[in-house]
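Below are the structure tokens for one structure; questions will follow.
Every protein chain except one is present and positioned as in the full complex.
Chain IDs A and B follow the sequence of writing; residue 1 opens each chain.
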Amino acid sequence: MTEVNEAPKGASSGGDVVEGSEPLLKVRGIDKHFGPVQALYGVDLDLPAGQVTGLCGDNGAGKSVLTGCIAGVHQPDHGQIYFEGRPVHIRSARDAGALGIETVYQDLALADNLDIVQNMFLGREALRHGLLDEDSMERQAGETLSTLRVTTVRSIRQPVASLSGGQRQSVAVAKAVMWNSKLVLLDEPTAALGVMQTRSVLDLIGRLRDRGLAVMVISHNLNDVFEVADRIAVLYLGRMVAEGPTANFDRQSVVEYMTTGSFGGRPSQPAGSASGEG
Amino acid sequence: MTTDPGETPAGTAGAGTADLTLDAKVAAADVPPELLAQSLAQYLRAWWLRVRGGNSGVLPVVLAIVVVAVVFEIITPEHAFLRPSNLVYIFGLSTVYMVLAMAETPVLLLAEVDLSVGAVALTGGVIAFKLVQQPGPDWPWWAAVLTGLVCCGAIGALQGTLTALLRIPSFIVTLGGFLLFSGILVVVLGGANGNVSVSTSHSNQRVIFYLVQGLIAPVAGWVALAVLVGAVGTALWRRAAARRRQGLTAPPVGLTAIRIALVALIGVGVLLICTVNRGTSLVKVQGVPWVIPIVLVVLGAWTLVLQRTRFGRYVYAIGGNPQAARRAGISLAAIRIWAFAWCSATAGLGGILLGSFFYGEYSTNTADPGQLVLYAIAAAVIGGVSLFGGRGKAIHGVLGGLLIGGIAYGVSLLNLGNLATPLEYILPGGVLLAAVLVDVVSRRGSGSVTRV
Partner (left out) sequence: MSEHVRGTNDEEFSVTSGSGQTSAATADADPADLTLDAKVAAAEVPPELLAQSLRQYLRAWWLRVRGGNSGVLPVILAIVVVAVSFQVANSKFLSAQNLVNLFEQSTVYMVLAMAEIFALLLGEIDLSVGLVMGFGSVVVAELVQPTGPGWPWWAAIIVGLLACSAIGAIQGTLVARLKMPSFIVTLGGLLILEGVSIIVLGGALVSIGNSRFTNEVVLYDIFWGRFDPVVSWILLAVLVGAAGTGLWLRDARKRRHGLEAPPRSLTAMKIVLIAVAGIALVAICNVNRAHSGTIEGVPYIIPIVLVVLAAWTVLLQRTRFGRYVYAIGGNAEAARRAGVSLPAVRIWGFILAALTSGIAGVLFASWQVSLTTNIIKTANSYVLLAVAAAVIGGTSLFGGRGKTIHGVLGGLVIGGIYNGLYLLGVSSQWIDVVVAAVLLAAATIDVLSRRGAPRQA
């Protein structure tokens, strides 16, 4: 699983799973096919709490499918998912939410005609006497945003349509975080953003990690990945071909893994022996 | 549609906070000016910027009402348009369109359409009328009305199911419904010249007859108005004050005061018009028709449902971004089916009012389901509900209905001879096109793309 280089130079301990502790989420041996098409072959993945894992892979490698299996959108055909050490069956987005797994999709899934508060509470509104409890929702949303230090938004009652791309992304992330989430999955969070906005979103992701959440980021952008991720996992044609602390990789190796499935002529290790198992 | 009015963003530290209401970008981005205004003057300025940015809210329909009133007053023989008796007639006629427009609103908010509201409305009315017939079923009025509404709701649920579960386009399903029930209507009424009616002679029928034709005694009317304004005013004031106290977004004090004053003003105006004696000195006819408070109740109910319940929130969400709603775990099919069901039930109420308005009679000659649905959609759209979903309120239907009622009646006051029949077709068509044109153009102003 991990590529064995020289000992990481000056690498922080972030990225290695602390010996003896379970990763928050463990994926073992996941297979998934759609009709005659096999999307994932025996995929293993570790998502430790308090760390950001960057999931990389070329188009068609299976990143979205793997995310979907964790988020409850797809059901794996074989394999097992362990959450906090227990085996779980995640059959729907609700199941995932109940466990504390939240997903922020690439299209953000925000309703433009609703404001920030309404979007953050969409599907989980607070009621008082059977009617919407606007006041407490507004208060809670405000607190979440300020805890995440999202300050560029002028009014929490602005319609989402009036926000910039980075602000919308922040709202989507805040929405995911508000619900006692333990694992946040982000699909291409910086794909459509400019430099400044990317910066603020990456900072936001860092703050999630600092709060002790496990974070997985799917990204094409290796700059972003190397900036924010503590661990990197690479999928190639449905197989996990590399996984380990960021310090064990460099751009060259990641690109080669993404495009050829191996690095330096060495065949990819069968995914299965994740670090820190047991 | 966004939210309850808001004020300063929470926690603005320091003096010299930039006056966000002047930010044209913010205005163009559709931020309700109440959010940012800290004084009445700022609010008005922000509101004007927003109008210029293309999002004009209820301004077009209010302006249109004024224009129509002035124009018709000028061209009507003897300037009779604004005579109280005519105005009350317009109020009565409009209530039908108001209720139908309010019925259509939740469906439009979902970015769907219900072309059957006219036919369903008449079906509901005929059912209710038939059930109070003596000799005949002779049901109590409330049972007949309730049955009519429930039947219509069931029809709506069926159409909603076809649309939501089978994903057949709603305009096809409701087109089929429109034709189906138009045909059934003719059959139930007993052929091309059939009719059914209620009169004042039987107590059950009398209540239904009086729904529109009945009047509230003037004194009672003033009392009711005072109570209503008092209740609404207090509620608005207290909520704004509570929000301000908690540091949440709330409108400037002056704004709340103006709103309360506006409600009072309109109420007084309507009451005055209705209190003028429009009969003779021997047989006085004065007072507010019962239908007006009935419509206010419907308006209040729909506003509450759309703005303050989960169901309403989900309707807006689906209309804005169905994908986002689905991701949030909302059941699109359930919301859609319920919306169609409630739409048809409300339409049924409108149909009963229609029958009451035409002095308690339905006949195949006066009941035109096609014209009704067009007026209903036009009323909603011209009031401010968007055909493309996600934008609109119940009050829009009320304002639009008033406008449509005024136009429809105003045209009939002009003696147009041979043009009268063709105008019955051209007018709704033209009004509908104009309304949708305004909707589309206003959407472009606010930058949202409607189609490729």
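Here is the rule we use: a contact is a pair of C-beta atoms (placed from the backbone, for glycine too) under 8 Å apart; a residue touches a chain by one contact, two chains touch by 3 or more.
Computed from a predicted structure; not experimentally measured.
Visitor: Check the options B:I74, B:V187 or B:L282 and report the residue that touches the missing chain.
Guide: B:V187
Visitor: Pick out which of B:L162, B:V198, B:A240 or B:L255 touches the chain that's been left out of the picture.
Guide: Counting the whole complex, the residue in contact with the absent chain is B:L162.
Visitor: Going by the touch rule given at the top, which residues of chain B touch the chain that is not shown?
Guide: 113, 162, 166-169, 171-173, 175-176, 179-180, 183-184, 186-187, 322-323, 374, 377, 387-388, 418-419, 421-430, 432-433, 436-437, 440-441, 444, 450-452
Keep this in mind: only the chains that are shown with their structure count from here on.
Visitor: Cα centroid separation between chain A and chain B, in whole Å?
Guide: 46
Visitor: Within their complex, state which residues of chain A touch chain B.
Guide: Contacts found on chain A: 93-94, 97, 103, 105, 107-115, 117-119, 122-125, 127, 130-132, 134-135, 138-139, 142, 146, 153-159, 161-162.
Visitor: For the complex, which residues does chain B have touching chain A?
Guide: My answer: residues 1-4, 6, 9-11, 20, 26, 29-32, 35-36, 242-243, 246, 248-249, 304, 308-310, 313, 316-317, 319-321, 323-325, 327-330, 390-391, 448.
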